[in-house]
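I have a structure here, written as structure tokens, and I will follow up with some questions on it.
Heads up, one of the protein chains got dropped from this complex, but the rest are sitting where they should.
Moving on, here comes chain A:
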Amino acid sequence: MTTPVAQPRQRSISFPLTARRAALGLTALLSLLLLYFIGVDQGATSLFGSDTHLHEFVHDARHFLGFPCH
């Protein structure tokens, strides 16, 4: 029997599975949050009360990207 040699497939993963999952989960979460603020916030729902600065600022993008507005 030969001693087990490290597989190249394992070497290509430079950090453990949980860290990978955290990185992917965090990226997905922040992306969704960003989409929400660009597309929906201060329209139907608002995290900043009745303020409309965010809505008005990205207003044209919101229309052009297909999100409901006005």
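Rule of thumb we're sticking to: a contact is a pair of C-beta atoms (placed from the backbone, for glycine too) under 8 Å apart; a residue touches a chain by one contact, two chains touch by 3 or more; residues count from 1.
Here, contacts and distances are computed from a predicted model.
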There's a gap in the complex where one chain should be. From "ATP-dependent DNA helicase RecQ", "Putative cobalt transporter subunit (CbtA)", "Xanthine dehydrogenase family protein molybdopterin-binding subunit" or "Sarcosine oxidase subunit delta", what does UniProt name that chain?
"Putative cobalt transporter subunit (CbtA)"
In the full complex, which residues of chain A touch the absent chain?
2-3, 5-6, 8, 11-15, 20, 23-24, 27-28, 30-32, 34-35, 38-40, 43-45, 52-53, 56-70
